[in-house]
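Before anything else, here's the structure in question.
A single protein chain has been omitted; all remaining protein chains appear in their positions.
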Amino acid sequence: MAFLLKDLIKKQAPLASGHRMCAGCPAPVIVKQVLMSTDHPKVCTNATGCLEVATTIFPFTSWKVPWLHIAFENSAAAVSGVEAAYHGLANKGELPEDMKNAKFIAFGGDGGTYDIGIQALSGALERGHNMLYVCYDNEGYMNTGIQRSSATPIGANTTTTPVGSQSYGKREIRKDLLSIVVAHHIPYAATCAPHDWMDGMKKSQKAIETEGPAFLNYFSPCIPGWKIPADAWRKLSELAVKTCFWPLIEVENGKWSLTGESKRIADGKAEKVPAVEFMKNQGRFKHLFTQKKDDVLALIQADIDRSWDFYRKMAGY
Amino acid sequence: MSSGRFIAVDGADTAAFAMKQIDPDVVAAYPITPQTEIVMKFSEYVANGEVKTRYVTVESEHSAMSACVAAAAAGARAMTATAANGLALMWEILYIAASYRLPIIMGVANRALSGPINIHGDHSDAMGARDSGWVQLYSENNQEVYDNYIMALKIAEHKDVMLPVMVNQDGFITSHSVENVEPLTDEQVRDYIGKKPAHFKGLLTYGKPVTIGPLDLQDYYFEHKMQQHTAMQKVLPVIKEVQEDYFKKFNRKYEIIEKYKADDAEMVIVGMNSVMGTVKDLVDELREKGVKIGAIKPRVFRPFPKNEIADILKNFKAVAILDRADSFGSFAPLYAETLAAMYKFEKRPYIRSYIHGLGGRDTTMELLGTVANDLIKMKDSGEGHLSEAYLGVR
Partner (left out) sequence: MKEQKKSWNELPIGGSILEAGNSKNYFTGTWRTFKPVHNAKLCINCYFCWMHCPDDSIVIENGKVTGMDLDHCKGCGVCAEVCPKKAITMEKEEK
């Protein structure tokens, strides 16, 4: 189903203003895209991280849906518990009318998802809860001051992979979380980039309406973490897709496909842009340019080419 | 009125049976010896449709407690069970369960916390969690396990309390010993626990969107801790009220601290859980020989019944405190807290600490006999006062 902005603006936004996310952080936009994609009653859980901290500083909350945070590594276990409560109450005829057909959505950053939370995520996916897990991937532990995560790309300068005389930043390639998730044989998994809001909302809607577990990995540029201007997220989200750094993928019942610009690139209808175009205006990669680390830039391009080839093949190209 | 019907079960099955009668909305649990039998038995109840519970077979204890917190925060009755390393893996979330004021019930089949790894009974697991904000009930035998479970729910969900409750029983010694238990009937339990009280509301049942678990900084965190502190202080009166009501309804008498042949005693042995069965046997034996000895058994360790225990102990000449856990580098837990509670009196009994039974080592009549001999010596001479022993260590 297509979404029309003229209809969406009439609905209540799920997150109120007055939250303390950094100016220009797209995570609230991701929440908006996910939660506005269906009209079901929704209950959310959130891992510790920027989104949780900055939207619920007591006595203020920005959330207009029922929302729970427990800890860093357990957003998926938390959503399992809420979903179980739904069924437990329903079994006894104690589920309130306003919660009939409720949907359960977990949010977590890449640290809370790829790293410390991967066990809880894997458990929840395997158990088959009727839920959606959304990772907003800003490629680092931003809440604690920009440390590397297993989602941080090679070459990035972070506070635990600082650039130094013996270091060009992070040395390891990103973990392929999507493939890990897909290996659980869940009905729906996809990647999204918030500049392509229509793609993101369609995937969110499918993910929420799918019976059983679903997963979205949402690209989320970070203003202070990537050392980029406050108005940069949209452009960078677009470039991440155009360079195939962040392909738009959908895996429905094990069938992989590409969507949006990624599909156009795979179909030969659009150019795959060189990775430097995505990297050159980000402070976290600046040293690679000022120190002329062409070898590292080549490594990054090679890594993107490798993963793009893999995803293309998976999608039948 | 009690049911008058007995079943022969071990402590773990007793716990599972009580859980079945409570029929919680959600159970999320993970197996660990010696608790495993609780979850296996409960799984059978689920498999046979004997409960309406949604059972979540989580992938770890961390997720078990997380799912229980979430379920309770959603407005559901949630229960789990664990032991030792499993309880340790829950640690972080135990504090959060209590802070969010969620009336979760958890059975613990007390087991030594590694290492080296050991599967047998001691209290190092529960004692480590004593500052997590959970109410801790202790059970000497299977009947107490049963009654503690049923009362735990009433205590946890009381409007002045709204705190999680841990029901402890000794791993193997209780969890795997078959005894006769007289349960209430299903109807009795159902009527007794009733529906969830109106003040117990959550994400699914509030009727409006609420935020649970926000970031709580310097300007409000302290106030929330004060609420928690105050709730904990209300627990003992609530337990008393619940125990009295339980007695009235089912003719089963429980007190926060059980006194056994203590009225005219000069000396007492204080301890918790299964060892107190053996202590009582010893008391019986010595009483026949004319030794004025008794036993004191706190059933509640959190909140610590400090005034109750001090008022009971103050008139004895000599007191031995049995701890089935060490607090390395300090006083053993029950001993430490008893000492602190006694400080308010000028005249205090001679008192001595015994750490016993670590890693499931049997605390025999013979060993306890040496404790009694120590007490007999200490009561007149003061010899051994304030000393600390590892009972029976080679």
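We just call them A and B in the order they show up, numbering each chain from 1.
The rule we apply is simple: a residue touches a chain if its C-beta (ideal position, glycine included) is under 8 Å from a C-beta of that chain, and two chains touch if they have at least 3 such contacts.
Please read all numbers here as calculations on a predicted model, not as lab measurements.
Enquirer: Name every shown chain in contact with the chain that has been left out of the document.
Expert: A, B
Enquirer: Which candidate, B:17, B:45 or B:100, sits in contact with the chain we can't see?
Expert: Answer from the full complex: B:100 touches the omitted chain.
Enquirer: Looking at B:224, B:240 or B:348, which makes contact with the chain not pictured?
Expert: The single option touching the absent chain is B:224.
Enquirer: Any idea which of A:40, A:235 or A:264 touches the chain not displayed?
Expert: A:235
Enquirer: Hey, which of A:13, A:90, A:173 or A:270 is the one touching the hidden chain?
Expert: Counting the whole complex, the residue in contact with the absent chain is A:13.
Enquirer: On chain A, what residues meet the omitted chain?
Expert: Against the left-out chain, chain A lists 5-6, 8-9, 13, 15-21, 23-29, 32-33, 55-65, 197, 223, 229-235.
Enquirer: Touching the hidden chain in the full complex, which residues of chain B are there? Just list them.
Expert: 99-102, 162, 206, 208-214, 216, 219-220, 223-224, 226-227, 230-231
By our rule, only the chains that are shown with their structure count from here on.
Enquirer: Whole-Å distance, chain A centre to chain B centre, using C-alpha means?
Expert: Here chain A and chain B have centroids separated by 43 Å.
Enquirer: What part of chain A is in contact with chain B in the complex they form?
Expert: Touch residues, chain A against chain B: 43, 45, 52-53, 56-59, 61, 63-71, 73-74, 76-82, 84-89, 91-92, 94-96, 98-99, 102, 119-120, 122-124, 126-127.
Enquirer: Enumerate the contact residues on chain B facing chain A in the complex.
Expert: Within the complex, chain B touches chain A at residues 24-26, 28, 52-54, 56-60, 62-63, 66-78, 92-93, 96, 196, 202-207, 209-217, 219-220.
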